[in-house]
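Structure incoming, see below.
Only a single protein chain was left out; the remaining protein chains are all shown in position.
As written, the chain order gives the labels A, B and C, with residue 1 at the start of each chain.
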């Protein structure tokens, strides 16, 4: 694990819980903080088998170990600008990677990583955690199986309220780096959560944007990057889409979701009711799929990702653990070991697409008109 | 209309709106208040064609008019102890009746009315308004059509909070007569709203109680009648049931509902989401029937009771108007006039059953054990 | 009443119920259909006191009657292209008007009506029925009272599914005129329901658009007008807004709503839960205002619009009746008669604003960029 240490990390501990909970993996190697001494002491305190002062030493030492002793994969939980370095290094030595999103801070770096993944054939996942919820996975399976006909429109959204005041000015570490273009990239809200919303279009609807128009606003006075982000898009099959992300929806929790509108039905998922998927068909009762119900109706591709008997809710940790599970199974398969079939969770192409999407959005927001999304978006 | 006048009547105005809204009936004759002068002036102010000082003169005058000029039916909106008199008088002259519930204040009077209805063959309805909601009607149709198999258990409830303080001591008219055994009968909460809950068992599940055990409590100090009422029952097909009614659920609105559990499925309706009916079947997505949806799936027996295009909610007034509609259509049919098929809304037998249910409950609550429900319960 | 007759009218009967239910008005004069004979026979069958062959004769005859005998106001329930004529005629003779939306089929006509209303000082209301729901009225009062601070963003939406197939090709009358530019105006979805969504911004947030960008699409093949309509807007106080309307959200009922995001809180209302208003404030429990609750907390400006005791839902008919109530009270006040204070329901300025909004949207959608909203938008 690179990053994720210290008392103020949002997602270090969740990744550790996701890794540990299934009793199939251990915390092996850690370079958890930017300061080398903190990095070593955090690794000790958090029971990592091996601590390192920084990611460079982690990657060089681990890759020098014989296979079977070295880490199976590297989890990257750093601010956006520190994803590329360790990812490139790990991939270069053939070590698999699970990286936090967005993939990088610009499209060029994203494509460099993609080239490495493809040439070295190394498993790579991007932590679009919401795609790990079984009900989002079910949305994908239903769309792919034709349950709503041909997709005509997709609405994806992500509403938060935590930046409705200028918390970066109060020394909030999470708010600070997100408001700093050098660390976050050219888009604040778009990069941080707009990419999550966009990936729903790729993952659940199986489509991608080819042309878009964006409005990016800094609503809170004094904030250099956007905290409100809206995109109108045209998708590769001719469908239309909207992607709305906002960090200034005062009082909102973490309300992301997607509505996929097809010729014969509509699917709606919202994180606020993460354990439900709504399926509307005209002239029929609304169907509510519930993760907690007797899930004998779930497709075989999803059942290996459930842990509890019917009626016992699994939440964010398990969604994240499902991504680790997919990577673990992908690695096992690459080694020729037996493993369940891993699900199609977001990989390097989705990471690149997220960056292309943001780059087009930034360009459009500046010009005020429609632009083409770069190749791979 | 008998009763329902004055500024403090709860349900006089709703009945008037229910009568008027469909443009198929008029306010013809009114004896709206206990004081003769108020009665006459209220009838004028409320645009009744003919005002009367009291229900006796109303019934005698109207019954003396030639058919076609006299009222089609009498709506009774008085406190419980003043249901029997006008109902008996109207039935005796062959005038149809829509009476507020509970039917009377004791079982004997209820049976007298039943005898009159049967011997004179006069249409008679009891205002169990909640059975007028299309989604409750759908529950009945689904049960009757076998959608949930054989019924094994029914839970019916009615929770209110408005009597969680001693409002009868503050001069609240509605609270006062409900707390007075002479006006309300032997049960307060049970008679007022427990009967509503019990009728769900008869109407929606098509069953009735044969044996029961009751707990009746006066929770608020100083109140002579029960304000909390719970019954365990055995039904005629061997199924079990619970009927819970409470007026002291602080902050509750008007939360009545029913859950009907069958061998193959469960139906749940709650007044809080009156426009939805939930149908659970193991191993399948939950189905939500919505009154406002494209209702082409509703059975033909219910569609004549809908007024608005899909997606436009109808509420309590329309549920009440549906009972008036059923009575109107029943009268038309009795006269050999063309009319849609009236739905099986609660009639005299249900009114009698409600009184038998209450009488058994009072007896059980006193003795603390199981008792048989009198014939007709 | 002009229009609203015949077996296929959507909203004629709802308006009649809204007029009748409160027992304060009667159906006086009707010119209900385009064919003069049908118009006369419908008026008879629907118990109008006076039937007319067409709106011209209705207006000329009624205006010739002495005050006190002629109609108090004219309700216009025709397709969009037939709003202007009867409205202009009625206003010209000083008769008040409640017109269906959108006000006209173009901005010029709208301004002509506005000039008449202002010069003749005649009461005029536009039937933006959703503003008649008490919870939408409460949203306005909370915003005006500062409950969410300064408004920063408004999201308004309207999702329907009934045009997800080409029903206009099947002879559906409601679908046909809505798909015909000559009858509907330059925008299909935008004019029909986009205006409803936009008016939430004016009514509930008290703001209006000054600049906008629109995407208008005909998603269903062969449809000449837009069936999906999305607008990004800048409001007069600098806030941003989105207005999304769609008729191709397969399986959706009538899901319109608004989210108003302020510096200190967010209000959300959706027609699917029309009886609730959600108020989110960071660091506090979510507050759910419920129309059916003990509504002693509602402001005095709203309470005269409630009809039922707590816990008894009022729906679409009552929302519509509330607009009639506002117009009735406005007329009474104009005559110097006693009346409760009418609420600020949408009037002529809102009707003009809706047309300006649509006109700007059509212009933007053609050009693909941002445009200024004409004066009065």
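Annotations
In this text, contacts are C-beta pairs under 8 Å (C-beta built on N, C-alpha and C of every residue); 3 or more make two chains touch, one makes a residue touch a chain.
Keep in mind it's a predicted model, so treat the numbers as computed, not measured.
The chain not displayed here makes contact, within the full complex, with A, B, C. Among C:49, C:288 or C:334, only C:288 touches the chain that is left out of the view. When the full complex is taken into account, the listed residue touching the unshown chain is A:292, out of A:53, A:149, A:292 or A:374. One of A:28, A:78, A:160 or A:195 touches the chain omitted from the figure, and that residue is A:160. Interface residues of chain A facing the missing partner chain: 10, 13-14, 16-17, 20-23, 27, 46-47, 160-162, 251, 253-255, 271-272, 274, 290, 292-294, 307-318. By the touch rule set out above, chain C reaches the unshown chain at residues 279, 282-290, 293-294, 296-297.
Touching the omitted chain from chain B are residues 148-149, 152-153, 155, 161-162, 164, 213, 215, 217, 219, 228, 230, 232, 240, 242, 244, 246, 248-252, 259, 261-266, 280-282, 284, 286, 368-370.
Assume only the chains that are shown with their structure count from here on.
Counting hops only between chains that touch, chain A reaches chain C in a minimum of 1. Two copies of one chain, chain B and chain C, touch each other, and the residues they use overlap strongly: the shared fraction of interface numbers exceeds half. Among the other chains, the CA centroid farthest from that of chain B is the one of A.
Geometrically, the chain at the heart of the complex, using CA-atom means, is C. Computed from the mean C-alpha positions, the centre of chain A lies at a distance of 42 Å from the centre of chain C. If you average the CA atoms of chain B and of chain C, the two centres end up 36 Å from each other.
Residue positions 161-162, 251 of chain C are each in touch with at least two other chains.
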